[in-house]
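Here it is, the structure, as structure tokens.
Each chain you see keeps its place in the complex, though not every chain is here.
Letters are used for the chains, namely A and B, taken in the order the chains are written, and counting of residues starts over at 1 for each.
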Amino acid sequence: MNKILFFAHLKDAVGEESIRIDVSGKTVAEVKEFLAKEYELQKLDTAMTAVNEEFAGDEEVIEQGDEIAFIPPVSGG
Amino acid sequence: MDERYSRQMLFAPIGEQGQAKICTKHVLMIGAGALGSSNGEVLTRAGIGKLTIVDRDYVEASNLQRQQLYTEEDVEQKLPKAVAAKRRLKAINSNVEIRAVVGDATPEMLAELVGDVDLILDATDNFETRMAINDISQKFKIPWIYGACVGSFGMSFTILPGQTPCLNCLLKTLPVQGMTCDTVGIIAPTVQMVVAHQTAEALKVLVEDYEAIRSSFVSFDLWRNQYSSIKMSKAKDKGCLSCGEAPTYPYLEQENLMRSEVLCGRDTVQIRPPKHGDVDLDELSTHLSALRYEVKGNPYLLSVEMDGNRMVIFKDGRALIHGTKDIAQARSIYQRLLG
């Protein structure tokens, strides 16, 4: 099982701060694609991904128990 | 001086030695909007030697809700932000040398200004300028501190050339459309929180306390009560064209920059992003309508009336800004809406 955390407006789009779902074996890119479809999230492809509070690239493979978070970079200032 | 900075020198990691260093350092700050106002004030009060401020905009009524250097009088006088900022900062600390540059922070300008600069502070409102800062930082080996915010959501990351990953490692490509303060709003506490992180890091860099520097990427949401700190060392990319083994500094090259030109005899500026994007016109239309702008559109373009200008945005990111021949103003309007 994995925990997926959503930050900022992603939290509102999904409707929850976190969900529990098994995505072990998938790459980060595949998880993004899956979630984008499931929750109609448009901007996941530009979101930074953290696995267990550490930066993860698109090709990283998720393991059992990993906690995944998505941080959408913003440009305002 | 002893009295003025006494509480800062009492803080052990700064001390008298740290204060002496701060007083000789030169910070280049790009942007004098919300982040710039507050960053500039903290550093001026802290007694840095010299502050160079670059900004292309003038003070407007909608800035006053969060841009802390400006007053109602600045709005009436339509002062350029860099000039109004300098005026206030001099009243706060006359010992600090302040240089106000009114203009667009292009790669050429950045390269000119960067001479004896010890630190670049990011207070811009768009990724294009940030990527140029990032390349300048790598090319000239000057640390910079990324900061950004929108709504109640903000983030910061400290970039040390030769050590940390850079912004190009994280983003890989220029995001075409981000949320901006002009499309989804902003509250002042978010600005203050980003600035708290940026200026704490700035002081660490200025007093050369490299051990204390935050190596994680911080992001937070003050309304949703979230805070996250992500370790970043794995993000460093040897093949990165900005900070990798064979850097080309792509965002300093003309072909990767947003192009803008005055259309001959038409009182119109055309803006073209470096790559063909895919702007979500529906979403943009919704945001702009909420802002009370008059918006018309079809599946291919959006036409927006705003403050005497009319902007037509095409689906690929190209835009025409009618009613002006001022390229800097046109770019400002474009980036405030499209990030």
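Going forward, contacts are C-beta pairs under 8 Å (C-beta built on N, C-alpha and C of every residue); 3 or more make two chains touch, one makes a residue touch a chain.
No experiment lies behind these values; they were computed from the predicted model shown.
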* For the full complex in this file, what are the copy numbers of the chain types, given as a label formula? -> A x2, B x2
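Keep in mind that, in the parts below, only the chains that are shown with their structure count from here on.
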* Note which residues of chain A are touching chain B in the complex, please. => 5, 7-9, 11, 17, 42, 46, 48, 50, 53-57, 69, 71-77
* Structure fact -> Per the touch rule, the chain B residues reaching chain A in their complex are 31, 33-36, 122-127, 130, 147-155, 165, 170-171, 175, 178-181, 184, 186, 217, 219, 221, 224, 226, 228-235, 280, 283, 339
